[in-house]
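After this line comes chain A, so read on.
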Amino acid sequence: MDRLLRRVRDALRGAARPERPGAPERPPPPSRAALRAAFREALERAAGRWLTARDEEEARRRIEAEFPGERILWWEEDPGERDLREAGVGVDRADLLVAETGTVVRTHATREAARLSLLPPVSVFLAREEDLVPDLPEALRRLAPRHRAGRAHTVLVTGPSRTADIEKELVIPAHGPRELLVLLLEAPEGGRAPGEERRRG
Partner candidate 1 sequence: MRIALFVPCHVDLLRPGAARAAARVLRRLGHEVRVPEGQTCCGQPALNAGYFRDFACLARRLLDLLDRDEPDAVVAPSGSCVAALRVTGPRHLGLSHPLLDRLYEFSEFLTRVLGVTDVGARFPGTVTWHDGCHALRGLRIREGPRRLLRAVRGLTLVEMEEPDECCGFGGTFAVKMPEVSAALGERKARAVAASGAAYVSATEPSCLVQIEGVLRRRGSAVRAVHLAEILASGEGGDGG
Partner candidate 2 sequence: MGRASPFRRRARRALGNPVLARNVLRATDTSLAHRREVVAERPDWEDLRERAAALRRHTLARLDRYLREFAENARARGVQVHAARDARAAARLVSELARRKGATRILKAKSMATEEIELNAALARRGFRPLETDLGEYIVQLAGERPSHLTAPALHRSAEEIRDLFLREGVIREGTALPRDRRALARRLSLSARETLRSRLLEADLGVTGANFLVAETGTVVLVENEGNIRFTTTTPPVVVAVAGIDKVIPRLADLGILLPLLTRSATGQRAAAGVSLLSGGPGERHVVLLDNGRTRMLADPEDREILACIRCGACLNTCPVYRSVGGHAYGWIYPGPIGALLAPLLRGRGEDWELPFASTLCGACAEICPVKIPLHEHLLRLRARAARAGRRGIGERIGFRAFRFLAGREDRFRLAARLARRMEGPLLRLGLLAAWTAAREAPRMARPAFHEMRGDHGPAAS
């Protein structure tokens, strides 16, 4: 490594050192409702599905009703590899939703947790209104402290897995989930989202 660094240093001896460009100007943050609408549109464009529920209770009922007879794995179960392989549906928390692209951001603590939204054929993310951010720069701004602090494993997921490697024909799924749903827990007017206390369970 030291030799490599030396070669790099030698190569750059006397080089002009252009400055870092400034950050792009950010548009003013849109309203919550606009973010929601934008996220939903982008998610659906990426072949994801959008659901809402008033609280976590209702969310569970909705998911169970959507996938009757399927083995549904919840993130708090701390599922093992065997569960992951047998489950039909994996339900994970979302940390952030990126409105511009319909992207779900999730940081995992363990290898198994990272596979909850990968192995089961259906991946569901539960999110709350305050998880909505307008765009990727904002999402990265919020993510950065976790990664600066130490080990962290984050995925940014946009729609179900896909491939276009054969004749550019878009095919869903590829190796990951064939379906991706985002279920938003709606905050009551002006209030905090229900289930707040269970966050990042």
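Quick note on selection: all candidates are chains of the complex that A comes from, given by their letters.
Throughout what follows, a contact is a pair of C-beta atoms (placed from the backbone, for glycine too) under 8 Å apart; a residue touches a chain by one contact, two chains touch by 3 or more; residues count from 1.
No experiment lies behind these values; they were computed from the predicted model shown.
> Could you sort through 1 or 2 and say which touches chain A in this complex?
2
> Looking at the complex, which residues from chain A come into contact with candidate 2?
1, 3-5, 7-12, 15-24, 42, 45-46, 85, 98, 100-103, 110-111, 114-115, 118-119, 135-137, 140-141, 143-144, 147-148, 150-169, 171, 173-177
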